[in-house]
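Missing here: one protein chain of the complex. Every other protein chain is in place.
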Amino acid sequence: MRVELIAFTPQPEWVVAAAARLCYSAVGIPEITKSLTEVQVGKFVEKLMKIGHHSPFEHVSFSFGIEGISRVTSHQLVRHRIASYSQQSQRYVSYQELPCIIPSTISQEPELAEIFNKTIDNLKKLYATLLERGVPAEDARYVLPNAMETKIVVTMNARELLHFFTLRCCRRAQWEIRAMADEMLRQVKPIAPHIFAQAGPSCVSDRCQEGEMSCGKPRKELLEGRVK
Amino acid sequence: MRVELIAFTPQPEWVVAAAARLCYSAVGIPEITKSLTEVQVGKFVEKLMKIGHHSPFEHVSFSFGIEGISRVTSHQLVRHRIASYSQQSQRYVSYQELPCIIPSTISQEPELAEIFNKTIDNLKKLYATLLERGVPAEDARYVLPNAMETKIVVTMNARELLHFFTLRCCRRAQWEIRAMADEMLRQVKPIAPHIFAQAGPSCVSDRCQEGEMSCGKPRKELLEGRVK
Amino acid sequence: MRVELIAFTPQPEWVVAAAARLCYSAVGIPEITKSLTEVQVGKFVEKLMKIGHHSPFEHVSFSFGIEGISRVTSHQLVRHRIASYSQQSQRYVSYQELPCIIPSTISQEPELAEIFNKTIDNLKKLYATLLERGVPAEDARYVLPNAMETKIVVTMNARELLHFFTLRCCRRAQWEIRAMADEMLRQVKPIAPHIFAQAGPSCVSDRCQEGEMSCGKPRKELLEGRVK
Partner (left out) sequence: MRVELIAFTPQPEWVVAAAARLCYSAVGIPEITKSLTEVQVGKFVEKLMKIGHHSPFEHVSFSFGIEGISRVTSHQLVRHRIASYSQQSQRYVSYQELPCIIPSTISQEPELAEIFNKTIDNLKKLYATLLERGVPAEDARYVLPNAMETKIVVTMNARELLHFFTLRCCRRAQWEIRAMADEMLRQVKPIAPHIFAQAGPSCVSDRCQEGEMSCGKPRKELLEGRVK
């Protein structure tokens, strides 16, 4: 898996603080766009988080280039509708290689790993045969497995990212999307430390919201395991 | 493929006409909710389409239960973000059978069909073995192919449906999602005949918007082939 | 204020239960669309609320015709972006009367009420003069006050309605939008009693989320005061 932050709104915490100040004070654009000290910005952002005033966080966006994730994971990812996606198309691209993600529950069992790899090899041959015989890539792709790697650019604003981390950094999320979400969080945290200070699963940012499907781990242990 | 309209806003054209009348006249809720004749409603809806005033069409929604489509198609479908989805989960459901969609470019070539079916049979065995050996369904699903059938409930409002038909009833769309979109259009047309009178690919509803990727077919031929 | 539920998805709880069943079980469209007993549907909906699985609630929508609210309130209302609106246009409609909403903090002080009404009367004359002198309605409306009544049709799905009630039935919300939200809740509750059983401000549905801006009332008192 490779996650790369390829673009983001510069000085994101300053933008959030400036937008929020406009709402609550009688000052105008020239005043809010004058430089605030870094400390003032940080305190302002912390306060917004605390009082639950989340809309100013929408003004800043983060774009990630992601590759080496399975289509299992991209299918879950694109279900988040307040976001933008550009995904490598299996319709327009004919693949030479079929790189796949193997879950550890399979790769760590030599016997299972062997039949898994053999089956993928057979798929590869079938896919190549179909293309050779003139089947269009958009039809040949029907044989490609969920495990196959995909590439995607995803953009979310900070408010949606916070929500995304709540759901996908959770131990209840599938391991692969969770690893991806953790890595995304790791990369945005140094850029906007006050925005993402409490980011993570609901048990970290607030309290567990998984109800009877909760993992049940003690909060202390979860706090230790979270993205620093 | 099975497409079933399972719910929709009753009297959709009346709702659209009532909402639009409120915008443009000084009448109030009691007046707009008095019964208009069917003919008046129809004329009003036609006028809204003609002047391009589309927002009142958002007040009415249509929900479809769909099964027997491949995950190739559901992956395209869920990329439409102004809609609601409930999809059968490969994470929580362990399958006994792995029903698959075979593209006709494969099924009509006996030799290709044979190796396709054989490969799917091997996948089935692998999937069953993985489950037997204790691999969780959420990991075993990595071997499932794009061709595998899925089930989904999708809800769109009429404005988004019109947009969806523009893109997905087009000859440039993938054959499977196009068949699905055509069937959806066939089912909503009798219920809201004025709303969907011109619905279909952009060449039917307006003019081709595919630019240099246009299919190039003469408009006359396309009109004949469209959903009645 | 007049709030009228003018349309909604029929049998909303059944639709929600059917969509959700598809996600978690191996059954297909024909099975989920077979009739469930009312009791089964109710239990299923309650369980979805409890485990926080909210997406199936998006499949059902409710449309309200609303009049006799000020533009203060409609301006707050239309900030909810996951919804559809048709509002009476001050651009295209020329008003004879200028009905206004007077806050009780003004109407209950005879002296204030008098100058308020006098000022509105002057505005009325100015508006009429402007129209007479050929100023287009779209420019004459610049003199109209926030207090002026407006009419709007709004459609939200049940998931968004639940979120809307959390924010707008709260004692921290402006009194006018709160009265409107309470009335909307009162009307949908008998139609979908299990969906809206816990609906209301966050203190009722869960726990106060207003942080240091909380009204601080004891929960018991708030529960007594909520929409039945």
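A few points about this structure:
When the chains are written out, they are named A, B and C in that same order, and each has its own residue count from 1.
Note that a contact is a pair of C-beta atoms (placed from the backbone, for glycine too) under 8 Å apart; a residue touches a chain by one contact, two chains touch by 3 or more.
Note that the structure is a prediction, hence the values are computed from the model and not measured.
Among C:10, C:99 or C:136, the one in contact with the hidden chain is C:136. Note that of C:3, C:41, C:144 or C:192, the residue touching the chain absent from this view is C:144. Only one residue from C:5, C:27 or C:106 touches the chain missing from this view: C:106. For chain C, the residues touching the absent chain in the complete assembly are 70-72, 75, 78-79, 81-82, 85, 90-91, 100-103, 105-106, 109, 112, 115-116, 119, 122-123, 126, 129-130, 133-136, 138-139, 141-147, 174. Listed here are the chain B residues that touch the chain not shown: 50-52, 209-213.
Residue-level contact of chain A with the missing chain is found at 2, 4, 6-11, 15, 18-20, 22-26, 28-29, 32-33, 55-56, 58-61, 63, 65-67, 84-89, 92-93, 95-96, 151-153, 155, 157.
Here is the rule we use: only the chains that are shown with their structure count from here on.
Averaging C-alpha coordinates per chain places the centre of chain B 30 Å away from that of chain C.
The residues of chain B that reach two or more other chains are 85, listed in rising order.
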